[in-house]
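Shown here: the complex without one of its protein chains, the others still in place.
In order of appearance the chains are A, B, C and D, and numbering begins at 1 in each one.
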Amino acid sequence: MTLPFTSADWWAVAPVSIVAIAALVVLLADILFARREQRYASIVIALAGLAAAGFVAARQFGHDYNAFFGGFLTGGFATVFQEIILIAAAGSVILYAALGPASRIAGSIAIMLWSACGAMLMSGAANLIMIFLGLELLSLGLYALCATDDRKASRESALKYLILSSMATAFLLFGSALLFGATGSVELADLANPAHVANPLFWTGAGMFLIGLVFKLSLVPFHTWTPDVFEGAPLPVTAFMSVATKAATIAVLARFIYAALPVSVGQRLLLPVWIVAGVSMIVGNVGMLAQRDLKRLLGYSGIAQVGYILVALAGGTPLGLRYALYYLTAYAFMNLGAFAVAAAISPHGEEGADLRNYQGLAERRPWLAAAMTLILLALAGLPPTAGFLGKILILASGVSAGFVWLAALLIVGTAISLYAYAKVVRAMYAPAETGLPEPRPFVPLAWVSAAICCAVIVLMTFYPLIPSNVLPLAH
Amino acid sequence: MVVPIGDYVALAAVIFFIGVFGVIVRRNPLIMLMSIELMLNAGNLLLVAFARLWLQNAGQIFAFIVITVAAAEAAIGLAIIVTTFRPERFVDVDDVRSLHG
Amino acid sequence: MSHSLGVTGTYPLVLTLWLLPLLGAIICWAFGPQLRTMSGWLASALVGISFVLAVASWSDATQGAGGTLGAHQPLASWLPGFDFGLLLDPLSLIWTFIITGVGFLIVFYSIGYMDGDRAFARFFAYMSFFVFAMLTLVLSDNFIGLLVGWGLVGLASYFLIGFWFERQSAVAAARKAFVINVVGDVGMMFAIFLIVANVHSINFGAVFAAAPALSAGVLFAICVTLFIGAAAKSAQIPLHTWLPDAMEGPTPVSALIHAATMVTAGVYLVARCAPLWDHSHGAQLLVGGIGAATALVGAILGTAQWDIKRILAYSTMSQIGYMIMGVGVGAYEGGIAHFFAHAFFKAQLFLGAGLIIHALADEQDIRAMGGLRRRMPFAFWVMLTAVLSICGVPGFSGFFSKDAVIYGALQHGHPWVYATDIVTAGITAYYMFRLLFVAFLGEYRGEAAQAHAAAEPAHRPHAPAWIMNAPVAVLIAPSVAIGAVLMFGGENSPWQRFFAPLFGATSSRAIALPPVSEGVTTLLVFITVIIGFAIAWQRYATRSAQADAVARLRRESERMPALLTNLLYFDWLIERLFVRPAQQLGALFGRVLDPHVFDGAVRDLVYWARWLGTLVRSFQTGLVRAYALILVAGAACFIVYYAVAAGVR
Amino acid sequence: MIVLATILLPLVAGALLFALPRQDRVLSRAIGVVVATITLVTVIAAGTTSEWSFRWLSRPFDAAFHFGATPTSFWIALLLTVATACAIAASREARLRDFVAQLLLLEGAMLGLFLARDLLLFALFWDLMLLPVFFVLIGWGEHPATAWRYFIYNFAGGLTLLLATAAFGVIYGSTDVIGRAAGPLVGAWAPWIYAGFAFAFLVKTPVWPLHTWMPPTYSGLPAPMVAVVSAVQSKAGLYGFLVIALTLLPHEVHAYALALMVLGAVSLIYGAVIALTQNDAKRIVAYSSLSHLGLIAIAVGSGNPIALRGALVYIVAHGLFSAALFLVLGYVEEREATRLLARLGGLGWKNPKLAGALCIAALAALGLPGLAGFAGELLILIGVYQAGYVWPVIVALIAIVVASAYFLRLYQDAMNGPEVPDVPVRGDLTWPEALAVAPLLAALVVVGVYPAPLLHP
Partner (left out) sequence: MIAFWTLAAILIGSAVWTIVAAKPVYSVVALLINFAALAVVYLTLSAEFLGVIQIIVYSGAILVLFVFVIALLSSGVAPFAIGPNRLPKIWIPTAVAVLAALGFLIFAVARAPQGSAPATAPVGNQGVFGSIADFGKALFTVQLLPFEVTALVLMVAVIGVITLGGEQMREVRPRAQAATDRRMREAILREGKG
């Protein structure tokens, strides 16, 4: 029996495959190398795999791949999402090098790579099965990763994430089943059939499907897990989770909005999503106000930032997706940069996550403080960073789509967030207190990572990828 | 099909929400995990019923994959529960609340 | 009626005489410590040269006729319609003479008076600056330039009143003078707005040419607002209160600025804007009335003062009232003549007072003087001639000028003003002779001189006496005789003929046929003066009055009516009506509204944001079941929405 | 190209200053002064003809990195460079290297703002220029709450500006619009866009009742920084009104002119009356700024050409005298270790140059005829009156009287009166100190006497 697949099908999943294989190699190397070298061997192999996958994905860009009977589409915006996920994975893997000696490093990296596979599959997934599967692959890996640290908080975060996320996945599954019931097909493309519009199964199915997605995006009121899990999870895992989960889920949501929804019902069907996005922008930002942990702060921040990104999607225009991608890219670098700085000043464990340790950082580590400042400015949407341009693009998209109330909420939320971010900045430039742990000496990889992130954040302001239509939409 | 599809949907929904109820009301993580399995199975029931309705085996395959994934999830979930609660005195999720605020 | 724009051309003399004092000011300011006493000589020399140049410019100033009378020197332009330049015509020439001529004498006198002061050079810088500013005022050919000069003389006045700025009273007086003058500036600014809005030009010529075409209301508004400026600068009620306080400055300052020149700027303004006033009867009535009232009030308040300089200050206020009244009602030549004569005799009075004060170690209370006739005969004669002149004793300069003003009021149809003026003349005689008698007759009542001599022996180097005496002596001549020389002869006097090209003939402008002749007026004035003199003689100069002078004076001070000691409650009213409410408002805004209401609103916003944050975080109990519950609640909302939305279709 | 260099020079120099040794004082100030002076020269050299443009966005609207001076912004840029050079020359703060660097960064950001020909670029630099001030408030300020107040208010304004800019771009299709006659924006959204701009501009100026960030900020910032901030940064909003709102949204400006004028008039009298009762010298000047800038708001509201020209003169004049006032008050504070009027006094005897400098600045501020403040004030009010608005003129005139009272109080309480005995007497202005304020004072006289170049754009 010959399989009905061509090499194009396999080529389409090549980036995913490479990452998956890299994870296996990492595990293999863990057995082969001596204990002292295990850490760097794992990191190097993982980075190599990610780089290779990134290269392959970049080669795919601009071509349309409709692989596995339409189950997996890539080459267009999915490729960009994949690249973002790969960058997130690479940035997170680097953090393992920056932090103190961690146990289970090979296992952790391997699982993280497989999670990245799940996220990449989600970004190309074009049917309900692939969406569910990608989501589960991503989530299962993250459950495990959250618990890999020996701190009690780490295990607690894993438990909470497990229970809540599984529940949300069950909602997604139930919704998918209802969608399947309404249309008789699992392909997203078949959902876009005006005939189903009248079917209540379709509506309730879409609603429950969206609950699952919105949970992954940690929008209010499905956000409750985010701060706790972000705080409890190990630093590299938080970094990965904060970017990859959101990127992959936004990819799914975008495909659902653009490909699966009949235009006539789109806005009415998605209204709850926009509402929760609006609420999230406020809740996420006010939640940041009195936080003492960087990871928790960024958790709340992420709640709001996803809200911003959804404003770009709200119009349902192809340009909106581009702006969302732009902002998401910038956001990825902001988060990775912030975590890199946090890792670079953690002498033993994760002291970099404790905001009290940032007091007077500008005196002790002026460059790291400058980098952190730039990143926080970017998160707040201030120039000269991509956060500024991203925000104005989002606003432009929201306004042109008629979602002025969302744009206004974005402004209000941003105003609140400024206070929270500026507090960290202020602490860094305030006089140092005694008794704080001395930051780590020089951690090359973390410094390089932070520097790259800062450079990208600034350069993206002045050379945005938007103008020349570099992001054709393929679905 | 003799039985109207609406009845399957209703049945699945009832089981699903029993699972939801279980997750919230019970404090034993194992039972919470079982409740989640109930919710997944409700979804599966729906998939299989609709597959029969449409005579589309995609639904069955979906259900098959869900079963696989559920197995994996149970494995990881149980591992997490074990690592979380083995050092503790009680197996009670209400005691796990150091992260808050 | 002619509108003076002058013959446009280049007039180096005018430019030089205008800028020389500025040069002096800059040099004295910048190089004061190096120049030391040389600064005084330099400043007076430069002002003196200016005077010479002014004399030399006579022919320029009187050239041309009608619409182009005088010399016009364009300077610069801001915008179309905003052209700046200098204008030297007969009117400004007269002022220039006084400013530079009397100014020279007073600056010269100051070399002696200010000798040994620790800010000697700065004083001359300010004096020179004043002369420059005053020249700017009178030489400007437009309202903005006038206003610039107006403001700058106020500034110079401010500096000089507060010259001894370690004294809080001087500082306060300076500030008061400045602020009230700003009120005047603001009035003039409003006039400029009116003018620009209606005429689209600021130049005198254009404005005056357009005056007949302006509506009566606008014209009246312009005149009134201009007069606010004039009133503030010339100490007309109710804006006069700064002038007595201004006596905190050194005496030469009082002589030059607060007697001879600056305070007469209002007179200049009204005279300059004669074409406007001529077309607004209401404005004439108002200005004439206020002038007469000021003359009366100043005279009344003058009777209740004991400080020699304050008496002179009130007399200045009163005399300027005459001038304002004169130019206000349309008797321009008379008003200007009174300014001219007044400049001499009032400068003489102040400088004479300065001689006394200088000699008595800064004693200014006439109750602590007495018997100075024997101790300081030169000062006595100086004061006596000036008093006779100011009282209008026939033959003296003041007689001619004051008569012209008083009779002018009648000529232009203001009998009440006329009557007030005559009464005022009597009161003037009373308080001026009171000053003379109390200070110079009887026995010396003060201890100051002896104490001064004991405390400060000879090591304080005094400038030679002639430096102070000579300028005063020079002043005696004009204050006695200039009236007889220039103003004798009614319509045909040199004075009238000098101004005829500018204002036309007085008789032709007179609107009423006076019920009494000029001779009768002279007689009436003379009688009241005699009465005033007699009362003063009776109270202060008789032998019995001299006998127990100390006790009598004390009794008089104690029994002074409250109305007079409180200066008719002008200061009190201003304080209650404007100053205190402003401060209370400031306190209300600054201490209540700003921090608690406006800033409070923002702080409340921040507070609510933080409260919202606390609320949000209060849901983060850490209990996974609570999170699940929130999730399910949200999911229930979603499902309800979708179910309903689906059902609705 | 030269205009790009003008903007980049201070930014790059400011960043590079951090490479100097941390303790350095002399070199960093010298470099700062030199850079600021070169910037001044390049601003003049660039004039209003040099432009530089590079495409930035083509969607969702056209935007470009487009720099070039407009006739209005040329003068403000000139003012900025002069003020910055003077401020750097007058800097004596702790951690001088960082301080000078922040001043240069501020200068660069504000040059970018005023020379931007693109609205989006304008918004970018708008936010950017707030950052150095925030950092200085953190590092050198007196009270942490001050930094927050500054931050929250101004960034709130920046955000509405951002939203309005986005909406403008979407509707208009391009933001590359400053200083070119492309026609006004019309449509139902125009009033809302104007509201967004106006809020940002009014906060920045500031105008009552959005001003409460300003007195603490101005009194809390070190003198050289506040000199630049009050001189130039506060003009950003007015510049926005003059160059952006009036050309792009003229109908809206006209429609809501009354509101603007009422706010301006209230600021005018409110600031003046509060300044009358303050005890902190810098706060007096701060409230005076509130008052003075209200006048410009009135000018904008009147829309009269003479008033608008006068507004530019007054913008420059206010920049000059407020910079001079703050610098001189900085000297006073440096000498007396206080700026409470109740504890100052009698400085005029021992510090005549200091007194003279303060005097000229204060006189210009209270609108003494012959100095720059007067020229602007007069032209504005002439224009406003010509436009038919009498009540703002009367309010302004009252405020002028009050201004004379509080500025004299400021000057006299500090410089006049008996010398305060318990303060160690320190010398008069040194030559470097005097030279740092001299250009500002000289410019006050020059502009006051001959403002014509500013009036003929």
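Here is the rule we use: a residue touches a chain if its C-beta (ideal position, glycine included) is under 8 Å from a C-beta of that chain, and two chains touch if they have at least 3 such contacts.
Remember, it's a predicted structure, so these values are computed and weren't measured experimentally.
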* **For the chain not depicted, the shown chains it touches** => A, B, C
* Asked: Which residue among A:A8, A:A195 or A:L459 touches the omitted chain?
  -> A:A195
* So which bits of subunit A touch the chain we can't see? -> 3-5, 13, 20, 27, 67-69, 71-72, 101, 103-104, 107-108, 110-111, 114-115, 117-118, 121, 129-130, 133-134, 136-137, 140-141, 143-144, 147-148, 150, 182-185, 190, 193, 195-196, 199-201, 203-204, 348
* To do: Kindly note down the residues of subunit B that lie in touch with the hidden chain.
  => 1-7, 9-11, 13-15, 17-22, 24-28, 30-31, 33-35, 37-38, 41, 44-45, 48-49, 51-58, 60-61, 63-65, 67-76, 78-83, 85-86, 88-92, 94-95, 97
* Hey, which subunit C residues sit against the chain that's not shown? -> 621, 623, 625-626, 629, 632-633, 635-636, 639-640, 642-644, 646-647
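Please note the rule applied: only the chains that are shown with their structure count from here on.
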* Inter-centroid spacing, subunit D versus subunit C (mean Cα positions, whole Å) -> 36
* To do: Provide the C-alpha centroid distance between subunit A and subunit B, rounded to the nearest whole angstrom.
  => 26
* Interface hub residues of subunit B, defined as touching at least two other chains -> 20, 23, 93, 96-101
* Indicate the residues of subunit D shared as contacts by at least two other chains. => 148, 152
* Which chains are in touch, pair by pair? -> A-B, A-C, A-D, B-C, C-D
* Considering the complex alone, what residue numbers of subunit A touch subunit B? -> 128-129, 132-133, 136, 140, 143-144, 147, 152-153, 155-160, 162-163, 166-167, 169-171, 173-174, 176-178, 180-181, 184-186, 201, 227-228, 231-232, 291, 296
* To do: Enumerate the contact residues on subunit B facing subunit A in the complex.
  => 5, 9, 12-13, 16, 19-20, 23, 29, 32-33, 36, 39-40, 42-44, 46-47, 49-51, 53-54, 56, 58-59, 61-62, 65-66, 69, 72-73, 76-77, 79-81, 83-84, 93, 96-101
* Could you pull out which subunit D residues touch subunit A in their complex? => 18, 55-61, 65, 120, 123-125, 127-128, 131, 134-135, 138-139, 144, 147-148, 151-152, 155-156, 158-160, 162-163, 165-167, 169-170, 192
